[in-house]
Structure formats: structure tokens, C-alpha cells
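This is the structure, below, for whatever I ask next.
All protein chains but one are shown in place.
We call the chains A, B and C, going by the order they appear; numbering starts again at 1 in every chain.
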Amino acid sequence: MAEIIWGLATSHVPSIGAAMDGRLNEDELWKPLFDGYAPAREWMAERTPDVAIVVYNDHANALGLEMIPTFSIGTAANYPIVDEGFGPRKVPNVVGAPDLSEHLLVNLVDEGFDMTVLQELEVDHGLTVPLSVYCPEPGDAWPCTVVPILVNVLQYPQPTARRCLQLGEALGRAIRSFPKDIKVAVFGTGGMSHQLSGERAGLINEEFDRNFLEKIETDPQSLAEISRADYIKKAGSEGIEMIMWLVMRGALGSDIHRIHETYHVPASNTAAAMALFATPSSEGSNPHE
Amino acid sequence: MAEIIWGLATSHVPSIGAAMDGRLNEDELWKPLFDGYAPAREWMAERTPDVAIVVYNDHANALGLEMIPTFSIGTAANYPIVDEGFGPRKVPNVVGAPDLSEHLLVNLVDEGFDMTVLQELEVDHGLTVPLSVYCPEPGDAWPCTVVPILVNVLQYPQPTARRCLQLGEALGRAIRSFPKDIKVAVFGTGGMSHQLSGERAGLINEEFDRNFLEKIETDPQSLAEISRADYIKKAGSEGIEMIMWLVMRGALGSDIHRIHETYHVPASNTAAAMALFATPSSEGSNPHE
Amino acid sequence: MTTYTPQVEGTHVYDTGMSLRGRALNKMLYSLRLPQNRELFSADEGAYCDTYGLNEEQKSAVLERDWKKMTDIGASVFYVIKLAAIDKKSMQYLGGAFTGMSLEDFTAALRAGGRKFG
Partner (left out) sequence: MTTYTPQVEGTHVYDTGMSLRGRALNKMLYSLRLPQNRELFSADEGAYCDTYGLNEEQKSAVLERDWKKMTDIGASVFYVIKLAAIDKKSMQYLGGAFTGMSLEDFTAALRAGGRKFG
């Protein structure tokens, strides 16, 4: 059966991707963040998943505003990199895992999650930046296949934080019931506090972020109780993205521990963070491949 | 507060629309079906809703197969008639009810239904034929505004029948909590047994249909227990459409009674039926307008 | 691979696997909902199929109007109907083609209450 070998929570700010692509590791602005990634990357490099399930949101790049699904799942064989307005990011195309996608889809629908099925999807920075956080130098191909799971965070009403956690719990059950011995990593992306437009643009709420970073490990239920309105008020209109971390958290199960974390302000107009969690299956996975 | 004044279950076979548009009421093939509609139409004409909530499926006309939502809801101000391949059907454009749409959307998402929001939607026979069953001669405009609710019945896995009934129950609560004194009718559309392709094309299962027609009033729970596979096996690959009746049924509540029904074979390659249900609010509504 | 899709004898159950397999074919057929595309298609069917990247199997099923084959290899029946509309073929005609019956026999079976199975 499939195993979940780790969970990664990470911001997916486009400028982090641009900084990585521009090899700005030593730039004074970016060095603290990239230094923070280093130990986590080392640990992950010794535990390589076959498939990454990346929970993210499209930023009105691949999906128009005419049709906004609350939760969707990609079932394609390939996910090309979308042109966000200045040419596609120069990273490898993303290869899908249609068998696992189908398995997850059927199990999630059976559990009463009303998924939208994306048979075609171009992926934006929301998915590719987290892949780069995991694997900064993919060469010609990413080291794993990908199942994208998308959450509406752009248009009110977003799913509740509780519903996101429940989706994650069902996702965890679905992954573990996949009848192949594969290793799966789950990515929860977005956040932390930020607001792009309005008079509050530039908002950062470190207190809210720090609490979220701690409780995502120890007490995700308390984060699930926060209302949409409070996410928007406290973390900013785009900071509500962090409800996507709860999907990852729900999938990992109760028995996890933190390997590493980093928090940095600013990445572009955003507070950025990364937190890496081990599961009971972490150590069984190719530690010395 | 808003009231649900009746529920209409009806097939939405395109050829029924074509026959109505061609004024074939007296054609020997269509007469029995249209005669069956007559008493229900009379009853409904004395109880006119402000808004019709039409639960239906798009038949790969307005929505591509690239993106398939399990449940979606229109929030637009207007829904043009789609060209299904031989020019748009010559009926009035459909006018939306954005305020009610928003109210239903927020309440459904709050109850954990993962709706897809359609800000733009062209509607096909699945929606317009039921409107014609209610109102055969609309003139220049339909007599009510419309909120479309779409269900995926084309691609496996469809939502379970149970989930459809639950959506309907939540929809009923959401309608009744709308803070305006409006009268709402709910349409459940599709079915009955039919299969369009494969060696079993032309399948009709009157026994299954008759049981469904009875139990939709008296025991919807028993219909909610039927698996997707059994709907497909027994009612045909397209007969599974009738799970959409359960959404309507759930919205009506427990205290309903049947006003009229009709069952007819064939309408094109399909068994066709109509069943009309009164609610406790039926008689309060303009009986002699 | 696990597929959960029920296998029902004599029935196509369109699922993500069928969708993946029929992708190019379905995109081409879906395009026929637009009048200008119907004209382009009718002017040169083969070239139109090539624009949409149909493979040989898909293309020949379209050009030869092998209706059953199209649905067997992943075309959604709702898209196949759009091609039939161009040819002015009815749903009953398609039913005959799918089942190997004549249009008359298929129509007669429906008027007699439909075809019975299981």
C-alpha cells in the first residue's frame, strides 16, 4: 500500500521562484530564506517520494474567473507550465500520475467531497514554486510525478478551514488505500500573511503567522475553528491561502513531528514560511538512496 | 422568508423540446406525453414562482470535458441559450437571480458542499426543456428568474445518490433562510431509464422507473441507497441522470404530496416522466392570480 | 492500476481513463458546436482532424463515420451526436449503428417499450 513519507508546508510566492531561477541564493534579501530551506532540503533529498500531492491555488492564470471550483483535482498525464503574463517559468513540465489521481478522486467523491475533475491543467507558480522549494535543481525533469489538488482561495466564499482539514483527512485515507507500494509526499502551499490590494496592502501579521506555524503541528483543530472572515481580517485577503496547509495537515495523521521550519519577512509583499513534518513512514523510505 | 411552493420532476430529453417547438402536441407519438403534462401545467399556472431552481446537467455543450464539476451553481445575471450543434433553441434567454444564487452558494459552502461557481453559463436542453414543460408558451420572456444547479452525471464517478439527497436537504434549508418573501419552485430533471451508446443502446427499464417514480415521493432514502453502479446497470448509462431528482426531493422536505404524474415510452431513445409535488406552502401561493 | 469504474456489459461508462484516451477526439468533436467550425470541418474533414492532433485510429473512425468505434475509443456520446447532427442523422440512427440494428428495427423496438436487458 502507499505511504505518506512527509508533509511540506511552504509559501509559494512567485518572487521566490524568480529569485531561485535568478540564482539569488547569496543576495542579502533572499539569503536568510534560502539558508532556512537548506536543512529541510537535505532531509527531503534523502527521502524521495514517487509522487508529490501538491495542494495549491491557481492565481487566475490557468482557470478563468467564469468558473471557480471549491476543490479540484488534476487527472491528466501532463501539466504544462502556464504563461502568467511574462512567459512560462523555465522549469520542467509537470508529469502527472493519472492512476493515483483516479484512485483519490473516486475515494474523495465517495466520502462526499464534491471534487471538480481537471483533465487539462496548466500549472502556475502556486504549484511550481513549492516543487522548487523541494528540489531547486531539477535539471530536465522533476524527480517525482505530481497530483495537483486545487482550492479556491480567490473568491468568497472560500471553503471553511474546517472543511479543508476534513478534505485532508479523507485524502490521507485515500492515499493509504492505494494498492501500490509507492511513497507519497503531501505539499500544503500558500501564505503566510499578506494582502496585495486595498489600503491595507503590505499587511504582515507575524503573531498570527507564528501561532499558525506552531499549531499546524500541535493543534490543527484550533486553526480549523478560525472563520474565513478572521483569516481575511488577521492574515490579509490573500493570507487566507494558508487554509491549504490544513489539507496537507489532515492527510498526515496524528503522529507527526517537525523536522525543520523557517519564517522570513518579506518575500515580495508576503511573509514566507516553510515547515517540514515527518510521519511514521519517513524513516522506512530510502534514507541512503 | 422564501417559500418552496412546489417541486417538479421531469425528463429533459431534447426531442421533447423539439416536439414542443414544432407544435407536435397532436402528433400520435407525442400526444400521450403532452396530454399527461396538461393537468400539471394547469395547476402550476395557478401557482407561479418568482424563481425556479433548476437542477440539471450540461450535456457537454456549455462545459467542456476538460473541467467537470461535481456540483455547480450559476451566479450570473443572464444565461444565454447554447448552440448544441444546430443553432440555439428558439426560446427566451434565461434571466438569473444573482442575490438568491449568492445566498444559496454561501449557505451550501458553509454546510460543506464544495460547489463550483459559474459566473458565466450558457444553458442547454437540460435546463430549457424543463422550463418548457412548466411553461410551453413563454412569449418573449420566461415567467420567472432561474438559479441553475448542475450535477455531473456524464463522467464516472458521479456524486452518490445519497450525496444528491443531502445536497437537496441543504438546498431546502438555504432557500427557506433567504430573507425575502419570494416563492420558489425546485425542478429536478433528467431520466428516466435510457442508454444512448453501446450494445445496450435503447434500453428501457419500466420496472425500475415505476419504482423510482413512486419512491421519490414516499421513500427517497431507499433511492439514495442505490449505488452508482446499480443506476448504470439498471437504468442505463444515461439513466443515472435521475439522481438529480433526489436534489429536488431533498429540498422539498418531508411533508409533500403528489399532484400529478405521467410516464411515457419513448421520447426519442428515452423513457420520459413527469411528477409534480405540492408542499405545505403550495396553497398560500397566488391560487387565483 | 486500480479502476473503480463499473464494468457493465454492453455499456460505455465514461471515466477519467476514457477521457484521457479520447482527449483529442473529444476536443475536435466539441469544436463542432460552433457554426464556423462546422463549415471548416465540412470543407476538409481530414485536415480538420489533423489540426486537432487526432491519431490514425481516431481520424479514420471519424472519416468513415464508424460511430461505434468512436464511442469505443473514448469519444463521449454527447460529442458524437454533434457529428451526427452535421450528417443529419438522428439519435435512432445512431442507436441502430451502435447495436447493429437497422434504423427501422431500432425505432420499432423503442416504440414497443424499449429494449430489455438483465
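Before moving on, here are some points about what is shown:
Following the convention adopted for this analysis, a contact is a pair of C-beta atoms (placed from the backbone, for glycine too) under 8 Å apart; a residue touches a chain by one contact, two chains touch by 3 or more.
Since we're looking at a predicted model, the values are computed, not measured.
For the chain that does not appear, the touching partners among the shown chains are A, B. Checked against the full complex, the one of A:Asn25, A:Asn78 or A:Gln155 touching the unshown chain is A:Gln155. Residue-wise, the contact with the chain that is not shown comes from A:Asp83, picked out of A:Asp83, A:Glu225 or A:Glu283. Listed for chain B, the residues touching the missing chain in the whole complex are 75-77, 98-99, 101-103, 105-106, 117, 119-120, 178-179.
On the side of chain A, the interface with the absent chain consists of residues 15, 59-61, 64-65, 82-87, 154-157, 193, 195-206, 228-229, 232-234, 236-237, 265-266, 268-269, 271, using the contact rule stated above.
Please note the rule applied: only the chains that are shown with their structure count from here on.
The touch graph of these protein chains is complete, with an edge between every pair of chains. With centres computed as the average of Cα coordinates, no chain lies farther from chain C than A. Taking the mean of the C-alpha atoms as each chain's centre, chain A and chain B sit 38 Å apart.
For chain A, residues touching at least two other chains, in rising order: 105-106, 117, 119-120.
Shared interface positions of chain C, i.e. residues touching 2 or more other chains, are given as 4, 15-16, 19.
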